[in-house]
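Complex shown without one protein chain; remaining protein chains in place.
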Amino acid sequence: MVFDFTETETQRLVVKSVKDWCERNLTFERVREMDDKGHPFPKEIVEGLCGLRVVMGTVPAEHGGSGIDWLTQGMIAEVIGYYDPTIATAAGLMAVETGWGFTLDRYCNETVREKYIKPAIRGEKFVGIATTEPGGGSDVAAFKSTAKKDGNEWIINGEKTFISGTEECKKWGGGYWINVRTGPIQPGAPHRNMTSFFLPIDAEGVEVQEPYRDAGRMAISTGGFKMKDVRLPDEYKLGEEGKGFYYTMEGFDNARMMIAASCVGIIQRIIDEAVPYITERKTFGRPLAKYEAIQFELAELYREMEALKLMTRKTTWMQDIRYKEEGMPQKISKAKTFKPTDVAGWISMIKWKGPSLALEAARKAMIWFGAAGYTKEYILESAWRGVMSYVVGAEGGLNIQKIVVARELLGRDYVPYK
Amino acid sequence: MNEFKSVWVFSENRDLMLEMLCKGRELADKLQTELAVILLGCKIKDQAEILIKYGADKVYVVDDPKFEKLQTEPYLSALTNLATRYRPEIILIGSTKRGKELAARLTTRLETGLVSDAFKLEIDENKRLIATRIVYSGNGVATETYQTKPQVATVQPRTFEKPKLMERKGQVVEVNVTLEEPKTEVIEIKPVEVKKVRIEDARIIVSGGRGVEKKEDFKMLEDLATLLGGYVGNTRPLAEDRKWFSEWVGLSGKKVKPDLYVACGLSGVIQHIAGMRDSKVIVAINKDQEAPIFQVADYIVVDDIYQIVPALTEALRKMLKS
Partner (left out) sequence: MPRIIVCLKQAVDVNHIKVDPTTRRLITADAPKKISDFDKNALEEAVRIKEKLQGEVVALTVSAEDAKTTLREALAMGADKAYLVTDPSFQDSDALITSHILAQAVKKIGSFDLILCGEATIDSYSAQVGPRLAERLGIPVITYVRKLSLEGNHVIAERSLEDRFEVAKARMPALITVIKEINEPRIPSLPDILKASKKEFVTWSLDELGVSKEKVGITGSSVQILEVLAPKGERKQIKIEGENPHEIAENLAKALIQKGFARR
């Protein structure tokens, strides 16, 4: 039996532990308070989940992680999305720290690992991703930040913006994965000459900007920083010079899986909140659930959620196979079962489907609830505001995912940006 | 071997013993057998006669200083000895924590069945005891019976009414039993930590739910409660979400069974109902005529608590004066 959807005992127990923890610590009241109060993200939530060792769980045990697979990590993200449907916790701890942190661990050297990654796994520090620049996010040709070699050091200049967790990083210590140019833009191949570094937030010349006033997922900050003649030793370079684009795509892949998985949880939560409401609440003498206009939408939502869940679990499973075959560090030539682009296509599909479906679920449920759904008495409005951040752009906007999927179907000749 | 007969009652708690005596009388009459009280204690002989007036036909007395410390083993050996000697058909034991442990151990020694915390006891057509109890934290009511004798059940305080004193005759039997030494040693006794009024002990509770808009508005509930000689209670959201109170009535909070429960502006979610369903009389006041609380209520008022509660207090005050 190749296709087996049974959860293993370990998966069941891990999911139960995270659920039990969230039942105690990520209650409705707590999440609402976090969303009302805004950033910085509560440290005890980070420490608690890191104490269960489920943040960056996929990092190998010898690097301080738990060495679990992405399939299981995805199930953990589902639970976290369920309990914090504002998506703040999943955004900070699953997408950014786990998705990007894991990838960072693959390409960083021992110094960065000891000083930053291991403490982040323990919940002491924060590691994040800073790719987007004022000139653009998905459009890598627009990147302007640069690094110039000076002896054994690099001198970095530029600016990053719409970065998750800048306030938390500043407060707890830590740093960011940044991408900069280490050579001129090559016509037709703007992704070349891009190199990745790890930038400690407290490095001299880093100036953290005031955070944005976001519409949702208020518990975690979004900000930016300027880098002015920041000197980084060569050991803060990630992987090989000029390969930053590929590492970044891998990081995006992992982060996007986490977002899709947490959206599964969010939609499940919305359904679980809605069912008692629409069965108890009556209009014109009948429970709301008796109206086809509502029950059909509920049924459709459930179908779509299950589809998303299956797609997400298949995608994480594919990624696990890919990592297993390609070894550490990734050697693309060794891939057997799936081409990396196969997996990227699936990841784009779930990143496209997840947040937009969660947004749709929140929107629909708010309409079923009527005015009550628009209030903070229910989680719906906070989910609606929160997941919107992943529809508009975080971890790659909606339309960029469509381009990736179409590219797989039509070939590179039809990409709109060429 | 002798046939099993007679109904026995035992509790180290006197009130509870009397309550069970009342139920025991009913069962003994149905079975046309005698009702006996097992009276165990130190210098208690003089309490035996009155138990006959409360309905017992017989009082077995074991008077021994070993009972003084309330440790299980002396009680256990006395009851085992008596039950083996006189073979009762039914034994009711008071469901205090001590009583529960005692009953479980006694029935193990007697190799027989025990139903814990029965709230209803009946005799079926085969003269078997049918005991009913709450299971699944209030989600179920189990009806159980026995395949062995004696048929033993524990009974919680305030489950049955106390009997009335009557002029009747009976027999006091003093028994000598060799009592076992306790297997544990009590090295310290501490008083129960002082708490404010325990809502579980309140005879009347006026309870508020989300329909009470501001904490100050609890004043009108308090006024009513004070007039009735009761206390105020509240639902979980008022404690956990609004942080007005530190405890609440409900499945996850306090389980209460007062004589009167006045539910004001609370819808009656299942978790709340599980905590107050056993109240003797339930009054529900709620604007929403569909509120589930009405399904468990004896008196239903579909109206605004802000109108009704002060008016009720006023009306009661007037009627009590006249």
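Remarks
First chain written, first letter: the chains are A and B, and each begins at residue 1.
The rule we apply is simple: a contact is a pair of C-beta atoms (placed from the backbone, for glycine too) under 8 Å apart; a residue touches a chain by one contact, two chains touch by 3 or more.
Note that the coordinates shown come from a computational prediction; the quantities given were computed from them, not determined experimentally.
Which of B:22, B:44, B:104 or B:123 touches the hidden chain is settled by the complete complex: it is B:104. Of the candidate positions B:35, B:82 or B:114, contact with the unshown chain belongs to B:114. Mapped onto subunit B, the interface with the missing chain covers residues 72, 96-98, 100-101, 103-105, 107-109, 111-117, 130, 134-148, 183-192, 204, 227-229, 259-260, 277, 281-283, 294-304, 307-308, 311-312, 314-316, 319-320.
Taking the whole complex into account, subunit A touches the unshown chain at residues 9-10, 12-14, 16-17, 20-21, 24, 51-54, 57, 61, 66, 68.
By definition in this document, only the chains that are shown with their structure count from here on.
Centroids of subunit A and subunit B (each the mean of its C-alpha atoms) stand 55 Å apart. Interface residues of subunit A facing subunit B in the complex, by the touch rule stated above, are 29, 282. For subunit B in complex with subunit A, the residues that touch the partner chain are 240-241, 290.
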